[in-house]
Each structure stands twice: as structure tokens, then as C-alpha cells.
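All protein chains but one are shown at their positions in the complex.
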Amino acid sequence: MGKNRLEAFSDGVISIIITILVLELKVPHEAGLAALKPLWPVFATYVLSFIYVGIYWNNHHHLLHSTQRVSASILWANLHLLFWLSLFPFATGWMGENHVAATPTAAYGFILLMAAIAYYILQRAIVSQQGPDSLLAAAIGRDWKGKASPALYLAAIPLAFVNSWISNGLYILVAGLWFVPDRRIERALSRHNGAEHR
Amino acid sequence: MGKNRLEAFSDGVISIIITILVLELKVPHEAGLAALKPLWPVFATYVLSFIYVGIYWNNHHHLLHSTQRVSASILWANLHLLFWLSLFPFATGWMGENHVAATPTAAYGFILLMAAIAYYILQRAIVSQQGPDSLLAAAIGRDWKGKASPALYLAAIPLAFVNSWISNGLYILVAGLWFVPDRRIERALSRHNGAEHR
Amino acid sequence: MGKNRLEAFSDGVISIIITILVLELKVPHEAGLAALKPLWPVFATYVLSFIYVGIYWNNHHHLLHSTQRVSASILWANLHLLFWLSLFPFATGWMGENHVAATPTAAYGFILLMAAIAYYILQRAIVSQQGPDSLLAAAIGRDWKGKASPALYLAAIPLAFVNSWISNGLYILVAGLWFVPDRRIERALSRHNGAEHR
Partner (left out) sequence: MGKNRLEAFSDGVISIIITILVLELKVPHEAGLAALKPLWPVFATYVLSFIYVGIYWNNHHHLLHSTQRVSASILWANLHLLFWLSLFPFATGWMGENHVAATPTAAYGFILLMAAIAYYILQRAIVSQQGPDSLLAAAIGRDWKGKASPALYLAAIPLAFVNSWISNGLYILVAGLWFVPDRRIERALSRHNGAEHR
């Protein structure tokens, strides 16, 4: 099975998720600026989730770029990742509507954690298909970002009950870490291409 | 007519269906964990339907993989399948919101049954275009899974009025049967490719 | 500009329209079969609109199949068609929710009429780019279906105020006429290919 349709399907689901997020931003019935004020936490969480989904799309793109064939386990690992991503609008809406209260903030961290784990499983499924000496395995290397992210989410979940802004700070921090796309893979690929062209 | 645009359109519709499912999971207005409790049957049916739509996408992918040309009857059989899949969010929402009550559980089984029949019709349309000696016909073989599934759905519909958990157990069982993607086609294809390469 | 991205964008919009239609089918809060009864006109109009959108997708596919380059006028004619198609969920919901009352039925006919006119304009834009001796021009021929449909919609609009079932009968009739995909184009293309291969 080629990867094209898997990419197309994932792109479809991710583009719907990123657009459905905005539906939590309910149109107010009043016309004044004051009507927008209660929306700002919803808007802020919308921006955060938009960036997260953008990062996932971006890294997903890089991850599949290096693969050619898609096995059944890759396919289900991919659906598993899409499942947790599909809960982003719910978690975002809950956190935003409740003005970053403790439990919704912890729940948001839980969804982030599960998506990170699902991404890790997908990565492992692709690496195990390509073998430990593959380009992707080399590109990922020690994968400190992939390991630090779930650890930070895991810390953020209980911290939400201390102060939910600490947790949100951690979510923003992790988003910042990943904002730079996975240059490791890009670099390894271009090194590889460079080597080939020599 | 090539199959590319049919695949793209089907991928689009299926990716929207799988994402729209989550909209039945309404964001609660309260912030406590207690607010999530009434959502669990909606969440559980969401997971089940997500897996079902994933299975359909997966098998649809395999089915079309082996075809090259798309006739008018294949096109309409495909739209017919998409029609029943499009009712998944409705059936899922009804069953989830009513805590797996008898009638919604039976209705869910009815939609599963109709989708299974639609898939069978699509399969027949593709096989009849390719002829009884085709690769796909050989791959499908006796098609016990394709025959057992509607039988189990058919049993689950009246059983919902006895105990709706029996029906849901059957739905989970069928999902489990199909979870393993249609390896018959994969196997036949790789055998075929192997033979060609010899 | 190639036609691929135009097709992809149109497929995206049409697949969302066909799936959004189902959102008008609101999940009832009660669990009994009686709760489904008031939904049947919504369901029936959903089926009708699903078939109409399916027909448009199908014919759109055939229409663009014969074109290679996309001019600005084709692009805007295409967006114009998508605009009227995007009003299908609204018109369907209004007609369904009001149990096929006179005004919503007439409004539904108006949307069908405008979509038919938009399709005609798109067809003309493509033919005028390819010239009157083109394959597509020959394939369309006298285009009796393309001319009969708006005439029937035009009749159905005032007739909705006499009896809305007459109008709905006409809508079903036109859908039936188009259900058979545009074989004229298929036939002309295969004749053309046949001639080339000789």
C-alpha cells in the first residue's frame, strides 16, 4: 500500500480538526466590544491548539516523507494518532469555556500527552519497518524533544490543580520547542541527498 | 474515468464523517470532573464508531487499490456506501446520548447492517467489472467475514430489546474481526507480485 | 493553471457539503422509535439532496475530465457553482424541518435552479475555451437534459404553492433523469479513444 492515500486521509482529518476548533468560538449575539471580552480565554486556547495541530501536521508530514510503504501497523498507529488529535476541539472548548480552570486544564494536558504517545508509537512503527540503520532512525537520534514533551505534559497535569497557569505555561513551552519543525529529519535528508550527489 | 478522484472524494467524505463524530461530544459547561461523567457513554460510542469508520476507510482503500477503472455502477455503489457511513454520526449520537438504550442500539445496528450491505454491493460491482478470475475475486475468496458481519448485525438488532449490552458486545466483536485489515487482498497481491517478479 | 488543484478544491467543498447535509438531522433526545417519526421528512429531503450533490459531483467530474487548462473564467464559474451547492444544506434543512411546506419547497427549487444555471455557465466556459468543434461540445450535443432541468425547476417553484408534492415529484423526476451519469461524454470519449487507437 502506498503512502499517498494515507497522507491524503490524514491531511483531510487534520485540516478538519484545525478548522473545527474555531467552532468553539461562538458568535456573540451582542454587537459591542464588551461581547468579545468573555471570549478571550476561548480565543487564546484556540490559538494554542491551532499551533499544536499545525505542529502535528508539520511533523507528521516529515515523518511520512521518509517512508514509502505503509503496513497495517503504521496505518492503525496513524489512526490512533488522529483519534487523539480529534479530541483537541473538545479539550480546547472545555478549557476555554471554563476560563482555564484546573480540571479542564489537566484534561487538555492529558489529551496532549496521549497524542504525544500516539505520535511516538507511529514513529516507532515506521522506524521498525525501515530498520534501525535507516535514515529516519538516524534523523530522530536520541529524540530528546519527543521524550521531554510527554514528561512536561505529565508534570503539567497535577500542576493544574496547584495553578492552572503553570500548566498552560508548560503547554506553551512545549509548543515553542516544537515550533521549529523537525530539522533533524530535514538535515539528515539533505545530508543524505548531498552524499548521493557527490 | 480514473479511480483517483473517486478515492479523493471518498477520502474527503470519510475524513469528514470521522471528524464530525466528535461533535456529538458536547463540551460541558461545568469545569469539574463530574461534568465528564454523563459523557462516558457518548465517548464510548464515539470510540466504537471511530474504529468502525477507520475499518471502512482501510478496507475501502484495499478494495479500490485493486481496481483501475471506475464505471458508473461502481461510482454509485460507492456513493451508496458513503450515504450509510454518513449516518454514523447520527446513530452514534443517538445511542450515546441515550445511554445505550434499546431502540437507539438497534438503530445503530441497522446502520451498520446497511453499510455492510453497501460495502458488499460495491465489492460485487468491482468484482463483476474485473471478472470472476480476477485478482480481487481470488483475494476475497469465500469472504466469511463479509458474510458473518451482516448476520451478526442482524442478530444484534432484535437482541437490543432483550439486553442492549449483548448487541454492543456483538458490535465490538465484529469490529475486532475486521480490525485486522483485509490481509487476504494484501496477501494475494504480494503473491501475485512475487509471481511476476520471478 | 492545471486542473488538478481545481478538482481537489471542488472535491473538498462538495464532500463537505454532502456531509454537512446530515447535520440537519438533529439527534433526538428521547430513545423511543416515536422520536424518529418527526424526523422522516428531514431524512427524506436529506436523501434527495444527497443524491443531487452526488449527481453534481459525478457530472462535475465528467465535465472537468475533458478539460486540461483552467482559465480565470472557468475558475470563477466553478466557484459560482460551488456557491449555490453550498446553499443545499440550508435549503434542505428548511424544507425538511417544515415538512415540505410551500415556501421552503419553492426555495429549494430556486436553489436547484440556480445550481443548474451555474452548471450551465461552467459548461459554456469550458466549451468556449475548447472551441465549438471540441470533444466536449460534441459530447454535450443538444444537451436536452441540461435544458429540461431548469425548465422543470422553474415550473416546480410556482407549483409548490398549489401542492408542494407536485414540486417534490418534479425534483425527484429530474434527479432520476440525471442519475444515469453523463454517458454522452463517456461515449464520445471512448469513441474518440477508439478512433485514436485504430
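First chain written, first letter: the chains are A, B and C, and each begins at residue 1.
Rule of thumb we're sticking to: a contact is a pair of C-beta atoms (placed from the backbone, for glycine too) under 8 Å apart; a residue touches a chain by one contact, two chains touch by 3 or more.
Since this is a predicted model, take the numbers as computed values, not measurements.
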Neighbouring displayed chains - absent chain, whole complex: A, C
Residues in chain C touching the chain absent from view: 1, 5, 8-9, 12-13, 16-17, 20, 24, 72, 75-76, 79, 82-83, 86-87, 89-90, 93-94, 97-98, 101-104, 107
Residues of chain A in contact with the chain not shown: 7-8, 11-12, 14-16, 18-23, 25, 27-33, 36, 47, 50, 54, 57-58, 61-62, 65, 179-181, 183, 186
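Definition applied: only the chains that are shown with their structure count from here on.
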Contact graph of the chains (line, ring, star, complete, other): line
Turn needed to bring chain A onto chain B - CA fit, degrees, nearest 5: 90
Centroid spacing, where centroids are CA-atom means, of chain A and chain B in whole angstrom: 27
Whole-Å separation of chain centres (CA-atom averages), chain A against chain C: 38
Chain A residues counted as touching two or more neighbouring chains: none
